[in-house]
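Structure provided below as structure tokens; questions to follow.
A single protein chain has been removed from this complex, and every other one stays in its place.
On to chain A.
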Amino acid sequence: MKNKSLSFWLFLTPTLVALALVVFIPVLEGLFYSFTNWDGLTFTKVVGFQNYITLFQDKAFINAFWFTVGFVIVTVIMLNVIGLGLALLVTQKFKGNNFLRTVFFMPNMIGGLILGFIWQFIFTQGFQALGNALHMDWLQNWLTNETTGFWGLVIVTVWQMSGYIMIIYIAYLQNIPNEIIEAAKIDGASAWQRFTKITFPMIAPAFTVCMFLTLSNGFKIYDQNLSLTNGGPYNSTQMLAMDIVNTAYNSGNFALSEAKAIIFFIIVAAISLLQVAYNRKREEDL
């Protein structure tokens, strides 16, 4: 199809128009509004970098930033370790391995909002009952402070996403030719050697994919945060996405919320691109 041909543009237009209306025009507007005193409807003046200065002094935003960074570090490690572990488990030959795949992936089908509600019950009622029965104090009063709120969010995310990460690792594990493993066995390599010297390097591309997914998902989490802790107690478990939404719709500070959203965009985009570039290079080195 040629650039000038009518059909080229007819085929492309619906999607391009939607993309422009829904993503590109709003993001440019938002960028502009972040330099004004916009109230969601109109603005009276351009304020330069004032909103950006304010946001770096905004305790809620800074708290949300560090809380989110901690959450992302912990979940990226746990999801990749557990996801790979589950993948290695269910790709072994034993009775019920396919059924287990089904089970591990199932939470991923349920939306974050409902998952948060499910676990709110388990943390507040189930853990409490278990703690009483086993006389374990650490199981009690979950979600009433920052620490248990943090680990609550981590547990929900790990329960939800491990199966997803597992599926991706399985796809790469199945691509490893069986002959290589068999040959290594004949040469007398131990299970650990086969894993570190063969399996691990061969699934390096899976790390790139899984790191990317877990990193960017971790930063963008909102639904689970809303339904599990709603940021509480006292906004101590509020993550970046939620702080941005609340700055707009609870505090009515639309211009500041836009400035936060632009910084959020830069953080997410930079980390995603850096991470992919780094892992590509590492893959080439292997």
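Assume a contact is a pair of C-beta atoms (placed from the backbone, for glycine too) under 8 Å apart; a residue touches a chain by one contact, two chains touch by 3 or more; residues count from 1.
Following the convention adopted for this analysis, contacts and distances are computed from a predicted model.
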Omitted chain per UniProt, picking from "ABC transporter ATP-binding protein", "Cytochrome aa3 subunit 2", "Phage shock protein C (PspC) family protein" or "ABC transmembrane type-1 domain-containing protein", is "ABC transmembrane type-1 domain-containing protein"
The one residue from A:46, A:130, A:180 or A:277 touching the chain left out of view is A:130
Full-complex contact with the absent chain, from A:57, A:92 or A:178: A:92
Among A:62, A:106 or A:136, which residue is in touch with the absent chain? A:106
Which positions on chain A touch the chain that was left off? 1-3, 5, 7-9, 11-12, 14-16, 18-27, 29-30, 33, 40-41, 86, 89-90, 92-97, 99-114, 117-119, 121-122, 125-126, 128-130, 133, 159, 164, 167-168, 170-172, 209, 213, 219-220, 222-223, 226-227, 241, 244-245, 248, 254, 257-258, 260-262, 264-265, 268-269, 272-273
